[in-house]
Structure formats: structure tokens, C-alpha cells
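With one protein chain removed, the remaining protein chains of the complex are shown where they sit.
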Amino acid sequence: MNAGGVVMGIGSLRNPVVGYYSEEEKKYRSIKLSGTFELLSLNGNISLKEGKSFAHLHVTLGDEEGRVFGGHLIRGDVFVAEVYIGELIGEPLERKDMGGNNLWLWEAER
Amino acid sequence: MNAGGVVMGIGSLRNPVVGYYSEEEKKYRSIKLSGTFELLSLNGNISLKEGKSFAHLHVTLGDEEGRVFGGHLIRGDVFVAEVYIGELIGEPLERKDMGGNNLWLWEAER
Partner (left out) sequence: MNAGGVVMGIGSLRNPVVGYYSEEEKKYRSIKLSGTFELLSLNGNISLKEGKSFAHLHVTLGDEEGRVFGGHLIRGDVFVAEVYIGELIGEPLERKDMGGNNLWLWEAER
């Protein structure tokens, strides 16, 4: 893979930890979920951050009652993962530090 | 872009408004959410409606506790958006008024 990719998938995760970005605290808060969850949607992308491949992924997760939780994927043990990565052609997108707020974003003007 | 596209994305939205289509009322009801939400999934498409590009988008949104809300995207201020649009080749899909019910759909038989 060169420039990066677009990621989609489904599956099942055990004990996932998701994040919510707090604008006041300027960082992600961790939300720990315990148990096994259906991975209902895995969406995001792969681009460059400090010269290395970096995946930015968001998830929705379903529990045994069909309730749904989610956030920015921090971690989770994979029970089942069926993931599609579409390769992006062209100049690589590169994440830049947006000024000490723990957000690394692409520059909008390219 | 010619014929239209398929849209996927993640990010963060402030004060999003989502819709739920009520079959009895034959229109979308608005659901206003306040605060900043992780945009967990943005899915939909771009096609033609009355000769112009029209985006039909559905979203799931996560709050600071990891709870998830969502619906048909009506509006929302973009805090962060990382969106992929896949161009569709071929004859453009065109939305038609389905008879005064505020639903503009593609014809199934093409």
C-alpha cells in the first residue's frame, strides 16, 4: 500500500475500548466496554502520521440486547473481523499536528 | 463527478439534526441533538434530484458515554470530517418524486 486506504468492516470484538474527543480537555476520553460485541460498522482510513501508516477508525458495537455503543476505536480483541481496505491512489494524505490538541488532521487545502 | 457516488466517512459533528421518516405523516421528523458527537459512520450516496447533485446520507453519532444516536442527516456543523466519495460510472441515477410523500427514490427497474 502506498498512499493509504479506506477501511470498512464488520465482525465481533471482545472488551473494546472506544474514545470520545473532549474539546475542553483537548484529548480523548476512554470508554471501556466489557464483554463481546457485534462489530456493526468499522469505518475509517489509513494515511500517514509522522511518516508511518496510521489507521483512524470509528466503530459501532451491538450488545446481546441489540443496544448500540461506539466511538473512536482505541483497542479491542478481535473475535471475528471481516475487513475491506480500498487502496487510495495518488499522493499520500499526511496527518499534521493541529497545535497541541491531540488532533492530527489532514490539511483541507491541498 | 458525473453519474454520482457512494459516500463513506467518519469525523465529529456539533449539534447535529437527524431525521426519521414517519410513514403516517409522510415526512421526516427532526431530532435535534446538542453537543459534539463522534461521527461513527457516514453512509450514503450522491445522485441527481431535479437535475442537480443530491446527497442522501445517514449517520450514527456517539456521545461522551459511548451511547449512539442517529438518523437521516439533516444538518450538523463539521468539527472534523474524513470523507471518501467513490465515483460511480455509467448512466446517472435520478431521484423521482414518489407521489407527494416527500420520498424521492430511484426507480427500481432500470
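Going by the order they are written in, the chains are A and B; count residues from 1 in each one.
Simple rule for what comes next: a residue touches a chain if its C-beta (ideal position, glycine included) is under 8 Å from a C-beta of that chain, and two chains touch if they have at least 3 such contacts.
Everything quoted here is computed from the prediction, not taken from an experiment.
K.L.:
Would you write out the residues of chain B that touch the absent chain, in ascending order?
P.N.:
Residues touching the hidden chain, for chain B, are 6, 8, 18-23, 29, 31, 33, 41, 43-45, 56-60, 68-72, 86, 103, 105-106.
K.L.:
Tell me where the left-out chain touches chain A, residue by residue.
P.N.:
So the residues of chain A touching the unseen chain are 8-10, 12, 36, 38-43, 60, 62-68, 79-80, 82, 84, 86.
We take it that only the chains that are shown with their structure count from here on.
K.L.:
Can you compute the centre-to-centre distance for chain A and chain B, using the mean CA position of each chain? Integer Å is fine.
P.N.:
21
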